[in-house]
Each structure stands twice: as C-alpha cells, then as structure tokens.
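My structure is below; once you've seen it, I'll send some questions.
A single protein chain has been omitted; all remaining protein chains appear in their positions.
Right after this comes chain A.
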C-alpha cells in the first residue's frame, strides 16, 4: 500500500495531467495536423469557419 505522501503525489500528478490534457489536446492536434498536412494550410483557414 503506498504511503500517504505517495498518494498525494499521485493525486496531484493526475490533476496536473488532467489540466494539461484539457487545454493541450486540441492545440496538439492542430499543431500535428498543421505541420504534417500536405500541402500545409494557412493559419487563417484553420481557425475561421468562413474563408
């Protein structure tokens, strides 16, 4: 059984991972898609619904 200190660390790590995933996942997809796309699209086309 892990000690209380380890438990606290795990809980904290999960919380941080959650926040990173929440705010980082979609920018990560857009970054990966933007850099790997063939041909590379322009940024304005990426974000606006019109254009």
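Rule of thumb we're sticking to: a residue touches a chain if its C-beta (ideal position, glycine included) is under 8 Å from a C-beta of that chain, and two chains touch if they have at least 3 such contacts; residues count from 1.
Just so we're on the same page, contacts and distances are computed from a predicted model.
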The complex's invisible chain, by UniProt name, from "GPI transamidase subunit PIG-U", "Geranylgeranyl transferase type-2 subunit alpha", "Eukaryotic translation initiation factor 3 subunit I" or "Translocase of outer membrane 40 kDa subunit": "Translocase of outer membrane 40 kDa subunit"
Residues belonging to chain A that touch the chain removed from view: 2, 7, 10-11, 14, 18, 21-22, 25-26, 28-30, 32-34, 36-39, 41-42, 45-46, 49
